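Note that one protein chain of the assembly has been removed; the remaining protein chains are unaltered in position.
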Amino acid sequence: MHDNHTTTSAAFWATLKRDLLIAFKKKNDVVNPFMFFIIVVSLFPIGISPESERLTEIAAGVIWISVLLASMLSMDSLYRSDYEDGSLEQLLLSPHPLFFLVLAKNISHWLVSGLPVVLVSPLLAYMLALPQEAYGTLVLSLLLGTPIMSLIGSIAVALTVGLGSRGLILAVITLPMSVPVLIFGTLAVQATLNSLSPVGYLSLMLVMLSVSISLAPLASAAALRISVN
Amino acid sequence: MHDNHTTTSAAFWATLKRDLLIAFKKKNDVVNPFMFFIIVVSLFPIGISPESERLTEIAAGVIWISVLLASMLSMDSLYRSDYEDGSLEQLLLSPHPLFFLVLAKNISHWLVSGLPVVLVSPLLAYMLALPQEAYGTLVLSLLLGTPIMSLIGSIAVALTVGLGSRGLILAVITLPMSVPVLIFGTLAVQATLNSLSPVGYLSLMLVMLSVSISLAPLASAAALRISVN
Amino acid sequence: MLDAIQFSSFAEFVDMGGYGFNVWSVYALFAVFVAVNLILPLRKKEKIIQQLKRRALIDAEIQSEESTDEQ
Amino acid sequence: MSSAAPNNHTESKNGETMLSARQLFCARDDRVLFKDLDFDLIEGQVLQVQGSNGSGKTTLMRILCGLNDNYEGSIKWYGQDIAEQAAGFFSSLLYIGHRVGVSKVLNPIENLRWSCSLLQAVSDEQIMNALKEVGLRGFEESPCYTLSAGQQQRVSLARLIISPARLWVLDEPFTTLDAKGVAQLENFLQSQAQSGGSVMVTTHHKLNIPQLNILSLG
Amino acid sequence: MSSAAPNNHTESKNGETMLSARQLFCARDDRVLFKDLDFDLIEGQVLQVQGSNGSGKTTLMRILCGLNDNYEGSIKWYGQDIAEQAAGFFSSLLYIGHRVGVSKVLNPIENLRWSCSLLQAVSDEQIMNALKEVGLRGFEESPCYTLSAGQQQRVSLARLIISPARLWVLDEPFTTLDAKGVAQLENFLQSQAQSGGSVMVTTHHKLNIPQLNILSLG
Partner (left out) sequence: MWVWFSKLGSPKWFYELSGKWLPWLIAAMVIFMTIGLVWGLLFLPPDYQQGFTSRILIVHVAVAGTSLAFFPLMFVAGTITLVWRMKLADMVAKNAAILGAWFSFITLATGSLWGSVMWGTWWEWTDSRLVSMLFQLFLLLGVISLRSALEDSETAAKACALLSIVGCINVVIIKYSVEWWNTLHQVSSPVSMGNDSPNGPEFWIATLIMIIAVYLFLSVSLILSTRNEILERERRSQWVQELVLKS
């Protein structure tokens, strides 16, 4: 009877597959962060000034902040339906270490909501007249930054999983925490613009990322146990 | 038996009272939009530049866009719990014209989530080094603008009321719609800064407001009937 | 001792060498801050005790009613 | 299709027809739930809608209340289309569905104050009595998220005591009620029928109510 | 308090004690739900937890599964603390609560594929058979939000057929099931007991299962 029990890795992949499947079925989770990002960015030329000199100055900051917002708000969909329909309880009751299952959920969520935003950023960088040479750094810094924010966000989501509407409280909790990422991300881009090397900042973000990958899922798991209670 | 049936106005007040009571009980609906607004605004000096000359240029736009985001995201809490616990069905089944009940809900929601944001805006205007003379126009334009956005938002919320996590899709639907408000609002402030009269823009916004008060609730009511179906 | 006081007149004291507004508003803020955070807890304690008393009475009432209901 | 039709004749003496459905047809996706469904609901009648899972009970109830409009056929309220009668119909309708309409944040009193005030003016001690009657004495002040599944349902059932509605439409009101609760609710239904109102209820329970009428789907 | 204790002795021949609770105490807010609650769950036993609304059944079930930890007392799994036994315990536990754990977007097959794969490796035709058995033939491909209340519950019940779990913990699995469904579920419980597994179930129904054990709260 105990023969055909699943290995943890099997459970990991099953969870990852399932979440991707769900995301793929309700396309909103994929499209909305993306759309939101584009819309918010394009509000700034309207609200501030359409002149490209002005835009160039603010481009990096605006893109980074919009990404920050997009990924924070996309977190709302993580764990929510699982909590409402009880799948989360099933997850907590599985014999496998929660760390990996949570990690699987985070990864799939980032693939679905974080990655597309990063990939479209050069386009918007162009629209905001960011000098070409900074594109590479921008994308790289976003590639390193967005997973960090997803991982931090995941903790906040897990803490508020019981709440009906939590988009705002999520942002309120997590935006302050993502200030360091914002700082280093924008500094990296600025550095490239001043033709300095951004490597220092980027490697710092890499460190942050590896730390948060190894710690954040633990916190999320603990948070889930707390709030399903 | 039909003697003590309630008048529509009684139902209106009962609904308004109830929603304010709920908001008052879970204080977050009041505090979070406010907090979100402040936090988002204070990301810009960090992301773009802390120097006050730069900030002055972007102040009006940043504040308006942040208000836009705050009020869009706060909409998420409107109708949600009512839908989940079935109160919404009770609302639809009441013998009173839905227009007024929806209006009551919108009003209470604006009082709770829109007004505080408007009231704190001068403080942030100062922190973003917006010239003093523009404060009045800023607050006025926001006072006219935020209700419009709530009313528009309410339609989108009513349409998406069945969805679990909809913070983003709301923004995606409503932000484009609220671009005119953004334009006139920022233009009004700019006018004051260039020591021109903002009255034209403001009165235009006043017109928009009165139109949306008289029409939007109808749309919301229809949308509710559709999505509860 | 007293000559160590930095002000020769009360007006001077209020004026604080031209920085009256800032200095005094800081001290006013501080005073309010301290007062509020000491007085509110004390007031709250009174409230709580009142509530608990009321609650105790209500419970007693409920119990007596239930016991009567059983009969 | 409808085993209710016969009873109606035997019953029809004790009141005029309140609600009458003719030729109802409903299909979800491509599945036909019911077609040519005719039945009358007569004053003083308790009509139980029966059917296996997925047979369309909930759908039917929601159609009757106008919460669901993808159907064909005619539904009349005292002989007139509901569209014309809206005010009259809704002011004498009380519907409790799978979602019971109890706000988790508010406490039972505040909940009832609102949900009742949509139909009529209520006094607080009316509410207190109702709550006591459904066995929530001592829970009046505690927010509803602290109540158990059954207790929350009882809050919604308290409306049955207060409301003057002539027509009750209840979708599975017995789930999560304990034995005592079930018996009590059955009494409510009966007294409503005796007072000339009428009830339409879905449940998988076997109701013990004298001269109960049954409408069975699929 | 626990009327289960006596039965256990009569039963104890047909297997060793699986789960044993001693001196359980739980209070929500300031209300004591149960205290000094002792009971044993023995292999091959079906234990029904009874109690009026709000007596703490759901709370007890969640405590046993480790989903709720504000309680006092000891819960042992084959004589050892669950904390030490975690892997063993959870790999032989199957819990279905008020929320049945069925994703609305996915269809029944996809749902089962995941929820079962947490416990064991399953093949698709195992799943198809299970679905067929719970009477969802023809609904395998339709997303669960299009299923009725009862049908969604049946999806979760299909797990009972597939899973190898020795211990079932079911919180009100009968709500919204129609008569046929109820009978079928009772059979499942019985066969689980006969195969040496054991079941803990809350319901307000009157189960007809031979040598059923009852644990009644408040």
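Note that the chains take the letters A, B, C, D and E in the order they are written out, and that residue 1 is the start of every chain.
By our rule, a contact is a pair of C-beta atoms (placed from the backbone, for glycine too) under 8 Å apart; a residue touches a chain by one contact, two chains touch by 3 or more.
Note that the coordinates shown come from a computational prediction; the quantities given were computed from them, not determined experimentally.
Chemist: Using the document's definition of touch, tell me which of A:55, A:72 or A:159 contacts the absent chain.
Modeler: A:159
Chemist: Tell me which residue among B:31, B:98 or B:204 touches the hidden chain in the full complex.
Modeler: Among B:31, B:98 or B:204, only B:31 touches the chain that is not shown.
Chemist: Just checking the interface: what residues of chain E touch the absent partner chain?
Modeler: So the residues of chain E touching the missing chain come out as 30, 70.
Chemist: Tell me which stretches of chain B touch the chain missing from the display.
Modeler: Touching the missing chain: residues 26-28, 31-32, 35, 38-39, 42, 45-46, 49-52, 55, 126-127.
Chemist: Would you write out the residues of chain A that touch the absent chain, in ascending order?
Modeler: Interface residues of chain A facing the absent chain: 155-156, 159-160, 162-163, 166, 169, 172-173, 175-177, 179-180, 183-184, 187, 219, 222-223, 226-227, 229.
The rule is simple: only the chains that are shown with their structure count from here on.
Chemist: Need the graph distance between chain A and chain D over the touch network, please.
Modeler: Counted as steps through touching chains, the separation is 2.
Chemist: Report same or different for the chain D and chain E interface, where same means the shared residue numbers exceed half of all residue numbers found there.
Modeler: same
Chemist: Need the CA-centroid distance for the pair chain D / chain E, whole Å please.
Modeler: One centre to the other, that is 31 Å.
Chemist: Multi-chain contacts in chain C: which residues touch at least two other chains?
Modeler: none
Chemist: Indicate the residues of chain D shared as contacts by at least two other chains.
Modeler: 98
Chemist: Where on chain D is chain B touching in the complex?
Modeler: Result: residues 65-70, 86-87, 90-91, 93, 95, 97-106, 110, 113-115, 117-121, 143, 164 of chain D touch chain B.
Chemist: Applying the document's contact rule, which stretches of chain A touch chain B when the two form their complex?
Modeler: 28, 32-33, 35-36, 39-40, 43-44, 46-49, 54, 57-58, 60-62, 64-65, 68-70, 73-74, 76-77, 80-81, 84, 164-165, 167-169, 171-172, 175-176, 179, 182-183, 186
Chemist: Quick check: in the complex, which residue numbers of chain E touch chain D?
Modeler: Against chain D, the touching part of chain E is residues 28-29, 51-54, 58, 98, 135, 139, 142, 146-151, 153-154, 172, 175-182, 204.
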